[in-house]
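Note that one protein chain of the assembly has been removed; the remaining protein chains are unaltered in position.
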Amino acid sequence: MTPKIPLLAAAWLVLKKDWQIEWRTRARLTAIIFFSLSTLLLFSFAVGPDINTLRAHAPGYLWLALLFASVLSLGESFRIESENQALTGLVLTPVEPRAIFVGKVFGNASLLFVLSLVLLPVTVALYDVDLSRAPLQLVLVLFLGSVGISAPGTVYSAISANARARDVMLPLLLFPVLIPLLLAAVSATRFTLQPDPQEQVGGWLKLLTAFDLIYLSVGFLLFPKVAEED
Amino acid sequence: MKTLVAASVLFAGLALADLPAAEQKPEVVPEAAAPKHPQGIENAGAGVISGGWEYVYAAYTLGTLGVLGFATSLFFRRPKAQPERTS
Partner (left out) sequence: MPPFVPLTLFALVVAAIIAHVAVPSVRGWLWKPIAGLGAFMLVALWYLGLVWAPPEQFMSDVGRILYVHVPHVWMALLAFTLNVGCAVAYLMKKSFVTDALAESAAEVGVYFGAVGVTMGSIWARPTWGVWWDWDPRLISTTVMLLAYVGYLALRSFTEDPERRATWSAVAAILSYVSLPIVWFSVRWWNSLHQVQSSPSTVDKPMVQVLRWGAITLLCFLYVFIVKRYQIARSRQTAAMELPPLEAPRPEAA
């Protein structure tokens, strides 16, 4: 068991470093909060003022806003490292690249999770959803979804941070992979917020967890290869 | 060791997803999978959908033109240095 502790400790250090950088300016969080606020507002303009339609589709709008915001946030995640070649420095330290991966995934996931918590009251205001049905389950869905976006997103953002046209590259690579996550997260949120007569929410939660585990492990295996090319 | 851990987590994820392995074979399913006829197979006529030849010709033409087009594009991108011809 001894070899595992340095990895987790190093991952914790990377995570703390990311939180510190974020906390000093809070620029990234503020930016994506306002970005997704305007996205949610735009959805209601695009669909029209019918409150029943809006309420029925609120989970979809919420996750699309999170998905679009995640592209901005993930792109920034490795851009701050490519300034002054900070990632090269990080790779040269006696830290396993896998620790960087784990730290970065949970750093990005925590940011998205906070964003989703901020967006919840907004969905109540704009779409009149009822959050009180199963609040803990809703938080669980939001957390699993945030991790699911971040796990493949971290690998892809490490790749696209140094490619040309990186702002186009990231969504082009990330969105196809995230389609099952979007399906699972939207369905799980829908059956959490609205009546679930057929008890389907358990299956979708299982699919979300499976997605997270699969992409965490695949990213864990592949990330060292990406990091050694940076 | 860590690879093993990650691999076992991967398998746990795959098991959680309980992917039905038998149903994923694409070769079993030619897209002849028309929805069940409401009156049952025996009552259906010789062809539920009649006509539609223009769609058939469109598909075959598309396939042939695609092969020709891709071959042409490969021909125009062929390596200059090599003496042999590309189709």
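Each chain carries a letter (A and B) given by its place in the written order, and its residues are counted from 1.
The rule is short, and it goes like this: a residue touches a chain if its C-beta (ideal position, glycine included) is under 8 Å from a C-beta of that chain, and two chains touch if they have at least 3 such contacts.
As the structure is a computational prediction, the values presented were derived from the model and not from experiment.
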Taking the full complex into account, what residues of chain A touch the chain not shown?
-> 79, 82-84, 152, 155-156, 159-166, 168-169, 172-173, 175-177, 179-180, 183-184, 187, 200, 203, 207, 210-211, 214-215, 218-219, 222, 225-226, 228-229
Tell me, which residues in chain B touch the chain that this view leaves out?
-> 17, 19-20, 24-37, 41, 44, 46-53, 55-56, 58-60, 62-64, 66-67, 70-71, 74, 77-82, 84, 86-87
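Following the convention adopted for this analysis, only the chains that are shown with their structure count from here on.
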Distance between the CA centroids of chain A and chain B (whole Å) is 32
